[in-house]
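All protein chains but one are shown in place.
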Amino acid sequence: MAVASVTQAGIVGRHHEEPDQLYVETRELRVQGFLLFMVSDLVLFSSFIFAYLYLRNTGQGWPPPGAPKLDLALASINSVILFGSGATMHFALENWKHRNFTKFANWIIATIILGAMFLSGQIVEYAKISATWGGSGIFGAGFFTLTGMHGFHVFCGIIYLTVLLLQALQGKYTFQKYTGLTLGTLYWHFVDVIWVVLFSIFYLY
Amino acid sequence: MEGISATVAHVERILAFIFGIVVFFVAAIALKNDWKSKGLENQVFKMMLALLALGAFLAILASVNVLAGKGVEI
Partner (left out) sequence: MAVAAVHSGGIADHIHPEPESFLRKYVFSIDHKIIGIQYIVTCGIFMMLAGALAELIRVQLMRANGGFMTPDTYNAVFTMHGSTMVWFVIIPLLTGGFGNLIFPVQIGARDVAFPWLNMVSYWIFPVAGLMLYSSFLMGAPVAGWTEYPPMSLQGGAGTSMWCAAVFLMGIGSTLTGINFLVTILKMRAPGMTFTRMPLFVWGQFVTAPLLMIATTALGAALAALFVQREFGVPFFDPTKGGSPLLWQHMFWFYSHPAVYIMILPAFGMISEIFPTFARKPIFGYKMIAFSSCAIAILGFMVWAHHMFTSGMAPTLELPFMVLTMLIAIPTGVKIFSWTTTLFGGILEFTTPMLYSIGFLILFTIGGVTGVFLAAVPFDLHAHGTYFIVAHFHYVIAGGSLMGALAALYFWYPKMTGRMMNESWGKWSFWLYMIGMNGTFLPMHWLGLWGMPRRYAVYDPQFQTWNQIESWFSFVMTASILLTIFNAIWSIKYGKKSGANPWRARTLEWQIPSPMPYYNFKHVPSVFAAPYDFAEPLPYRGLEEELTDSPPPVPAAH
């Protein structure tokens, strides 16, 4: 019954509160600040991508001696899983915008599950690579640093989305004021887009 | 054991191919529906949906080995 009343309070609260001018202006600030944060995160990834491409093209050739082979089949399905989670997150936000709380909740849970599946896939890939590790440090410098950073971002994203779901259940967001959900979706898409680049430079290049 | 691991990879590729196509069309249709939205954050969303579609497309090609890098197990 506690769950039902929380959800009830959430539903009731969700329909009140017209956005006032202060909310509208601070929303602009928060969205821009978050976008700039994503830009700086992009610079972080770009720096390591530069380092990987530089090392790959000025070193002993690629793959370096002793480096393990990457599993393209696993990475393909894993990538599709992550991209799919981007699609489900898009649906989650769309449903919120169309005032459908239940569908929002279902789609965001699907996103979290798919994100967790992606991380599991990465762990399997890491395990396979470690099994055939030839001691090539430079492979680690490129592959593990970047995919590790990305995996950490996915992990944080999963926590972030879970927190958003819990907050939504408690009625923190209304159908007019839901900036947190928008920002969470932006972050999740960002993590997805980074993976497009990483997938290309490690598995397709 | 060899036959089994080949099958796993096979399943992975088929799933990647099918769901890749699904995700590609979902992203492309979402992009088309949102095309006229305004505001900075919506432009960013549109860019990301486009890149998502691109990613799905690349994954489709990867699943059938049309695109495969050096150092990758085919």
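The letters A and B name the chains in turn, as written, and every chain counts its residues from 1.
Note that in this section a contact is a pair of C-beta atoms (placed from the backbone, for glycine too) under 8 Å apart; a residue touches a chain by one contact, two chains touch by 3 or more.
These numbers come from a predicted model, not from an experiment.
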Absent chain's touching partners (shown only) are A
Given A:36, A:123 or A:156, the residue that touches the chain left out of view is A:36
Touch rule applied to subunit A and the missing chain gives residues 20-22, 24-26, 28-29, 32-33, 36-37, 39-41, 43-44, 46-48, 50-51, 54-55, 58-60, 64, 136-138, 140-141, 144-145
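Rule of thumb we're sticking to: only the chains that are shown with their structure count from here on.
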Contacts from subunit B onto subunit A in the complex sit at residues 8-10, 12-13, 15-16, 19-20, 22-23, 26-27, 30, 40-41, 44-45, 48-49, 51-52, 54-56, 58-59, 61-63, 65, 67-74
So, in the complex, the side of subunit A touching subunit B is made of residues 31-32, 35, 62-63, 67, 69-77, 79-81, 83-84, 86-87, 90, 94, 182, 185-186, 189-190, 192-193, 195-196, 199-200, 202-205
